[in-house]
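A single protein chain has been omitted from the complex, and every remaining protein chain is retained in its original position.
For subunit A:
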Amino acid sequence: MARYFDVKRQTGFATIAIVTFVLLYLPIAILVIYAFNEGESLANWEGFSLRWFVAAANNDAVKQAAWRSLVIAAFAATFATIAATMAALATTRTRRYRGLTFKYAMINQPLMVPEIVTAVALLIVFSQVKVWTGYSGLGYLILAHTAFCIPFAYLPVRARLENMDLALESAAADLYATPWKTFRRITLPLLQPGIVAGFMLAFVISLDDVVITEFVKSGGQDTLPTYMLGQLRRVITPEVNAIATLFLALSVLIVTAFFFINRQKA
């Protein structure tokens, strides 16, 4: 009897795996290491120091950009999670019908349409709206981020709903709970891990966005990623590394939390 096909035993598997991991993590490791460099160079190690972290912390532009990023992400993730939860309820609490798959695709549009297309489209629309309304605040960025965060919030909520016994809601209704009370007391508590996971995913996606933000933002509306992009066009110092390292830490923290919440049993 021939052994079943085991990809791990194929020639070159280990090499490919190692190369892939090196490509994935080595640049990040270098970035993090040079964030602690004493000197101004990104290539020559001149000793350990936290000076670039201190510099970043004292840089008003960085602080403002970071705060703006958090504000946008908080609003966008909240709105996206609410919209996504409603969409998930509407697309699972129903008999299958023609066009349901099409609806899934519509909801997940940001996953399929290239970001640059959306970015250009939003730029054109919003610049017109800005002329009409005279408003040029953070609202445009929050709106744009909300839109592309929806699918990321939608997927965990929908997964949770699909694993939920519909009879639970019938049982609540049978026990004198109005539709609203059924939602508050039964559906929402059972959905909560999915909702939290969806929110965190949306939050991280929003924090990270460059392309759409770059096109939609007005002057003086840099988020942390677009600020860093702007810095790189000028003098490069390890301050950028320090900011990136902090950013990385935050993302890892959130994604880890997401992982543990998602693992909670149904």
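Just so we're on the same page, contacts are C-beta pairs under 8 Å (C-beta built on N, C-alpha and C of every residue); 3 or more make two chains touch, one makes a residue touch a chain; residues count from 1.
Everything below uses one rule, namely that contacts and distances are computed from a predicted model.
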> Which of "Spermidine/putrescine import ATP-binding protein PotA", "Lactate utilization protein A", "Metallophosphoesterase" or "Circadian clock protein KaiB" is the UniProt protein name of the chain not shown?
Replying inline: "Spermidine/putrescine import ATP-binding protein PotA"
>> For a quick check of understanding: of A:41, A:94 or A:178, which residue touches the chain that isn't displayed?
In response: A:178
>> For a quick check of understanding: of A:50, A:100 or A:168, which residue touches the chain that isn't displayed?
In response: A:168
>> Tell me which of A:114, A:137, A:189 or A:230 is the one touching the absent chain.
In response: A:189
> Touching the missing chain, which residues of subunit A?
Replying inline: 165, 167-168, 170-178, 181, 185-186, 189-190, 266
